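All protein chains but one are shown at their positions in the complex.
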Amino acid sequence: MIETVIRKRIEILADTQLQKRVTAAIDKVGITGWTIVPVTSGKGREGPWREERVMGTDKVLVLTIAAEDKAMALAEDLAPMLTKYGFILSMWDVQVIRGERF
Amino acid sequence: MIETVIRKRIEILADTQLQKRVTAAIDKVGITGWTIVPVTSGKGREGPWREERVMGTDKVLVLTIAAEDKAMALAEDLAPMLTKYGFILSMWDVQVIRGERF
Amino acid sequence: MIETVIRKRIEILADTQLQKRVTAAIDKVGITGWTIVPVTSGKGREGPWREERVMGTDKVLVLTIAAEDKAMALAEDLAPMLTKYGFILSMWDVQVIRGERF
Amino acid sequence: MRVHLGCRSVRRKRAAVLKARYSGKPEQIYRNRFCFSCNSWIVKGAAMFETAIQTFTSPVVLFFVLGLLAAFARSDLAIPEAIAKAMSLYLMAAIGIKGGVAVAKSGIDATVISALGAGILAGFLLPFFAYAVLKTFGKLDRINSGAVAAHYGSISVVTFVTAVEILTGQAREPGGYMVAVMAAMEAPAILSGLLLARGLGSKDEGSQSTGEMFHEVFTNSSIVLLLGAFAIGMIGGPDGFAPVSPFFEAGFKGVLCIFLLDMGLIAARRMMDARAITWRLTSIAIFLPLVNGVFGTALGVGIGLDAGSAAALGVLCASASYIAVPAAMRLALPEADPGIYLTMSLSITFPFNVLINIGIISAFAVYLTGSGGVVP
Amino acid sequence: MRVHLGCRSVRRKRAAVLKARYSGKPEQIYRNRFCFSCNSWIVKGAAMFETAIQTFTSPVVLFFVLGLLAAFARSDLAIPEAIAKAMSLYLMAAIGIKGGVAVAKSGIDATVISALGAGILAGFLLPFFAYAVLKTFGKLDRINSGAVAAHYGSISVVTFVTAVEILTGQAREPGGYMVAVMAAMEAPAILSGLLLARGLGSKDEGSQSTGEMFHEVFTNSSIVLLLGAFAIGMIGGPDGFAPVSPFFEAGFKGVLCIFLLDMGLIAARRMMDARAITWRLTSIAIFLPLVNGVFGTALGVGIGLDAGSAAALGVLCASASYIAVPAAMRLALPEADPGIYLTMSLSITFPFNVLINIGIISAFAVYLTGSGGVVP
Partner (left out) sequence: MRVHLGCRSVRRKRAAVLKARYSGKPEQIYRNRFCFSCNSWIVKGAAMFETAIQTFTSPVVLFFVLGLLAAFARSDLAIPEAIAKAMSLYLMAAIGIKGGVAVAKSGIDATVISALGAGILAGFLLPFFAYAVLKTFGKLDRINSGAVAAHYGSISVVTFVTAVEILTGQAREPGGYMVAVMAAMEAPAILSGLLLARGLGSKDEGSQSTGEMFHEVFTNSSIVLLLGAFAIGMIGGPDGFAPVSPFFEAGFKGVLCIFLLDMGLIAARRMMDARAITWRLTSIAIFLPLVNGVFGTALGVGIGLDAGSAAALGVLCASASYIAVPAAMRLALPEADPGIYLTMSLSITFPFNVLINIGIISAFAVYLTGSGGVVP
């Protein structure tokens, strides 16, 4: 049987424009990497939006996998930005192979 | 330490054409928002498909985060559509910050 | 109350070029289907990349839902490729409706 | 009376047609041609055959073939989805605006009205014939027979556009009003198909879906852009069109080439993935466009259309929808199998029409109207 | 002195203008026209009215209207995002290179310098007036008033391009240097708006965001491409431009049509979703472009610009940013509500400018410079 270890998977929905701030925070807490998943539209308290790159109001999903302590540090780091700009962060436990990478 | 609360994350793979029905159901059960993630191809019992917007047979992933009760109400609501059109719904627990939003 | 069953959700970040090998492995272990989610950029130990379809170095997220035994078989199958090409695999438990499909 | 396919006059004639097309007096070319290299008159049959064969010298068709071959060779060639979508919007806008400008020039007369009427009628009636064939010979159930029948009653825009290109290359450009006829033929077959699939009585919960479906059919992007551009063309007229014509006219054939390349890829890939298709269904997917094409052409000649417009009506009848109708069926008849209706219309009928049937229909129109030149 | 709107001479004149445009001597057309069908001189007022009405015969504007209508009819028509982005990059590159080539031909003189100066000054000052109106009549708070004011002081490239098309269609093409004026007017209003929103003292943590914001404003893709292409046009000159002109010139109007179709869809959809917009804000979104347009046109005529360039300056003052400034505000003033500033600038002011105000401004420029023909 192949061996798996538990890591946190964190997904942050952020403005495309501010993507760099999120990934900078990921780099800062020492997580090894991240991946960007595009999103095309959505609806929240501020009403609906669509692919609005033309207006700079579109969003992306930043996905990163990390050990629990780093994940919590990241959440801590991002909390003010989440509130200020209305980002969404969710995280959960996942099994990964080659756990030493994360 | 930053505080997190548990919410359900629900992802529904649906026909692009029927996306509005899914999001209408989300609005109806009182969930605050949703986000659309594009998907480009796939394979199921009915064989493979690719980005086929030209033929209206493409799909999207509808992602929404909600408290457990609303999540279950949504699943209940969508069940007939899932069967009729062959949508896929999966959900799991996630930790979120600013839980009052969901 | 609608009934849900537990399945594994597996997500593999792989080179677009090698996507067919991953999906072939999925088919081989007898999982019913898979779905491709595009990703646009990322950063890892080998530095950052962007949408580089022009150079064939872009990636996709392969998503599949399966019963635990098949999921573990798939992970076993993919392990060498994960190491060789640096793919990332994560999996976790999700609730699904119509569990007989997976 | 020999057939002059191989003789050099054929090539010469093609050059003459091309020249005539660009200098604007296409009429007499096909009449009374005498072949000096083999010393005899070129006859109707030969003209028909040539007409059918010319299809394969068009770059538009060659790119379609390239797409088919690339997919069969399992090449990873693919047009990005956003580009395919954009090309299809471009083609809609371009043919809409060109049709509108043409009608602004020619005005709306009895021919236009009768062509519209004939098209709508054909749209309603063709599914009944198709349904009978599918149910008996094809051995499909009621639901699937109705769904497939709706596809064959409706139209394929790209088939139409390709036919217009080929007919124009033969100096038989259809009237601009045929664009309006095409738009009018999109929806009626859906009604007939639903009626056939569901029967008259059973309206089970369908009402919501059906209303939604018709909203979708009438506001889907193709139709809105086609009719909107048609209206813009009519309002602006030739003067208004002049400044945008470099964009909509000069690029048209090239975009169509790339679009057909993509259609070739999609059609062939779907064919290779097909599971649900029997030899019976394959035969029907070739039989229906043949019969419908002949019917439509005869109808067109019957109501007095010129050879080009009659052939265009024939192509509309022969073509099967693979955009609007599948979308409508997915909403209104989710029980029907897309593996059947998409594969038949897209992977069999569409290539058959583009590669062979347009040539046949155009030759038949020439035969019926006698515009192809006859031995004296 | 009667107004000749309905009389046939209007059409004839339009044809004459078109002809003149393509044969290159546009100057005398609007002067001293005598209408032979109703036997009287066409007067200034009539010329102005006609000028305003001509807007609606332009295919560019018709496509915008089509977009609005399609969205209101809840059609699913949509231009893929990648295509919209590409079209906007294309338009930037094309107007940049055209402007650069024009300046390479004409050189940089006092007119160019004073137009630049006037534009920058207007960019700084207009937000103060807008702020006062928004705060008092509009009842917005300080933050939102400042944010909206920044939008109205800055410019909208697409409004400018549309105006250039319409003015060129009236044989009043603005000078190529107006592209540089446009680029120069993008940023100043952002400074004024931030000053107004934040007050002079409070620099709370803003410093990082503000630096980041200005880097973004000056390196955002539109500005970089616009100025880069401008430089390429200046370096290459007419000779260097010749080989690429089929791409950048022939396609321009057509791409603009499709782009405005998309803008119509986006503007109308946002309008239907709008929640935060009161009738007061709606009025302001129409009042500000009117006043700013008149101010800018007068300023342009005052510093000695020709009718076309003065009208272009008026349009720049009248237009409200919906790309650069929203992006900047999101970074620097996240507390401001995008539902207010985007809806006002994109869904009200933009359509008002394209459909009505460009016509008014151009007529006003004709009135001020007397280039529209006066009764003798």
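Should a chain be cited, it is by its letter among A, B, C, D and E, assigned in written order, with residues numbered from 1 in that chain.
Everything below uses one rule, namely that a residue touches a chain if its C-beta (ideal position, glycine included) is under 8 Å from a C-beta of that chain, and two chains touch if they have at least 3 such contacts.
Note that this is a predicted model, so its numbers are computed, not measured.
A.B. asks: Missing chain touches which shown chains?
C.D. replies: So, spelled out: the chain left out of view touches C, D, E.
A.B. asks: Write down which of E:I113, E:V224 or E:M272 is the residue touching the left-out chain.
C.D. replies: Missing-chain contact among the listed residues: E:V224.
A.B. asks: Kindly note down the residues of chain D that lie in touch with the hidden chain.
C.D. replies: 14-15, 18, 57-59, 62-63, 66, 69-70, 73-83, 169, 250-255, 257-258
A.B. asks: Touching the hidden chain in the full complex, which residues of chain E are there? Just list them.
C.D. replies: Interface residues of chain E facing the absent chain: 80-83, 85-86, 89-90, 93, 97, 215-216, 219-221, 224-225, 228-229, 231-232, 235-236, 239-244, 246-248, 250-251.
A.B. asks: What is the set of chain C residues that contact the non-displayed chain in the whole complex?
C.D. replies: 15, 17-18, 40, 46-48, 50-57, 84-85
Just so it is clear, only the chains that are shown with their structure count from here on.
A.B. asks: Going by the stated contact rule, which chains contact chain B and chain D alike?
C.D. replies: Expected: no chain.
A.B. asks: Can you tell me which chain pair comes out on top for contact count?
C.D. replies: Most contacting pair of chains: D-E.
A.B. asks: With centres defined as the mean of C-alpha atoms, identify the chain lying farthest from chain C.
C.D. replies: Of all the other chains, the one whose centre lies farthest from chain C is E.
A.B. asks: Going by the average position of its CA atoms, which chain sits the greatest distance from chain A?
C.D. replies: If we average the C-alpha coordinates per chain, D ends up farthest from chain A.
A.B. asks: Could you tell me the distance, in whole angstrom, between the mean C-alpha positions of chain C and chain E?
C.D. replies: Between these chains, centre-to-centre, one finds 49 Å.
A.B. asks: Where the centres are mean C-alpha positions, what is the separation of chain D from chain E, in Å?
C.D. replies: 42
A.B. asks: Find every residue in chain C that makes contact with two or more other chains and list them.
C.D. replies: 37-38, 92
A.B. asks: Chain E: which residues touch two or more other chains?
C.D. replies: 81
A.B. asks: Which two-chain combinations touch?
C.D. replies: Chains touch in the following pairs: A-B, A-C, A-E, B-C, B-D, D-E.
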